[in-house]
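The complex appears here without one of its protein chains, the remainder shown in place.
Which chain is which? They are A and B, in the order written, and residues in each are numbered from 1.
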Amino acid sequence: MNMTTPIKPARLRGDRVTMAHGGGGKAMRDLIEEIFTDVFLPPGSEDQARLTSDALREPGAQLAFTTDSFVVSPPEFPGGDIGKIAVCGTVNDLAVGGAKPLWLSAAFIIEEGCEFALLRRIVASMQAEADKAGVRIVTGDTKVVERGSADKVFVTTAGVGVIPARRDMRAENIRPGDVALVNGVLGDHGATILAARGDMALTTDIQSDCQSLNALIEAVLQAAPNTRAARDATRGGVASALNEMADAAGVQIEIDETTLPLRPEVKGVCEVLGLDPLYLANEGILVLFVPADEAGAALAAMKSVDAGRNATAIGRATSGVAGRVTMSTLFGGQRLVDTLVGEQLPRIC
Amino acid sequence: MCLGIPGQIVEITDADRLMAMADISGVRREVSVACVATPDLSDLLGKWALIHVGFAMSVIDADEAEKTLEALRGLGEAQETLEAMAEGTAAVIGHTSGVTEVAQ
Partner (left out) sequence: MRYVEEFRDPVAAKAVLTAIEAVVEEIGATAEDPVHIMEICGGHTHAIFRYGLDRLTPKGIEFIHGPGCPVCVLPMSRIDECVEIAERPEVIFCTFGDAMRVPGTRKSLLQAKADGADIRMVYSPLDALEIARRNAEREVVFFGLGFETTTPSTALSIQQAARESLSNFSVFCNHITVPPPIKALLDDPHMVLDGFVGPGHVSMVIGTHPYDFIAETYGKPIVVAGFEPLDLLQSVLMVLRQIRDGRAEVENQYARVVPEHGNPASLAAIEDVYEPRPTFEWRGLGEIDASGLRIRATYAAFDAEEKFAVGYGAGPRIVPEPEGCACGQVMTGRIKPTGCPQYGTGCTPEMPLGALMVSSEGACAAYYQYGATDDTLEAAE
């Protein structure tokens, strides 16, 4: 796993991917080695990863396995890029289920004409995030498609982790009275992407919140061993995560609008485009349920790590109507927080 | 109908086309000031305007805003007086949230 200069002299010609790089010949091997495996893998690695971990030998331990595809336009944005998201997203999928993430695969669908430089930056960012999260990228694949068949590059990662014995973080564990916590401000990623895309001609200083959450979850589990469940609030935002959890647990979830942590700029983007920040995508924000008597400890544990500095309680589970999420508004009125229908579209009226 | 939001005019970007930069809670967007243009566009700098679909539609009148808030405060004071009379003590109207307390 080295990020230093490739050992062999550079053999890639030109500065962009052509169809020849997908043809199975020498050009393809040069692309894979120079851009991908020289960064991800130790020299002499086989195509197939062979893995072992002591954690697996613990009686009662379970393997966790997940996969996710990433398409982001633009592929680089303030606070991250598609590579960083592809690592964080899969690490977080494993972590919210209680698994300690260990290994990742990475597959790239590359559009003809994509710049080598962009791929190099994406790969470097993936490796940096993998190092940070303590996971290894152990196998991968590339395919090249004709111009117009993809948007520069699409990334699919799969991840394997180990759930220690006696750890159960399924959403159905949530009980009435449990407190809902989030680890930081909401909607930064969604607002950043909306602005970065450029169609709306908005400029902001917001950055994507894209980050790995496995260390934060381990810290919470140390401090609050009876933590019930966690979900990362990605597509569909916090509202969708809460609705899924309320459904799975058969509880009502009540949140309080006055406690929702939001940056003024995110509120600004939402006011301009008529969007609801509860539905904006996040890439490093989770919703966590803990028993009320462990909420203080869990919150303190979150605040002790970088990814949880702005952690706060936003609501609680009740025995009300199963599967329903409600919010008391700034004014003390109550309203339903429904699941998002389709995609949130900017509106004028 | 007609989503509009206050933004502050922070820069004149193209005087010929009557374009300016508006800042809305830290979000910046170039807007047309054709509807609120003054002979000297720099008079608009620092002013708040109601922004709708990329146009500054109305310069917000700070005095009128203050009058509206004054009327609202008047209602609040009237109510406090009533409550004080009813309860024999000055009532403080507060908004409580039961959620954050749990986590302290």
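Note that in this section a residue touches a chain if its C-beta (ideal position, glycine included) is under 8 Å from a C-beta of that chain, and two chains touch if they have at least 3 such contacts.
Keep in mind it's a predicted model, so treat the numbers as computed, not measured.
*Asks:* If you put the missing chain back, which residues of chain B would it touch?
*Replies:* For chain B, the residues touching the absent chain are 1-6, 17, 25, 29, 32, 34-37, 48, 50, 52-55, 57-58, 60-62, 64-65, 67-69, 71-73, 75-76, 78-79, 93-95.
*Asks:* For review purposes, identify every residue of chain A that touches the missing chain, sorted by number.
*Replies:* Interface with the chain not displayed, on the chain A side: 199-202, 271-274, 320-321, 326, 328-336, 338, 341-342, 345-349.
One rule holds in what follows: only the chains that are shown with their structure count from here on.
*Asks:* Could you work out how far the Cα centre of chain A sits from that of chain B, in whole Å?
*Replies:* So the centroids are 36 Å from each other.
*Asks:* Touching residues of chain A toward chain B in the complex: what are they?
*Replies:* Going by the criterion above, the answer is residues 179, 181, 195, 200-206, 255-256, 258-259, 263-265, 267-269, 271-272, 274, 292, 295-296, 299, 312-316, 328, 332, 347-349.
*Asks:* Could you please specify the touching residues of chain B with respect to chain A in the complex?
*Replies:* 1-3, 5, 24-30, 51-54, 95, 97-100, 102-104
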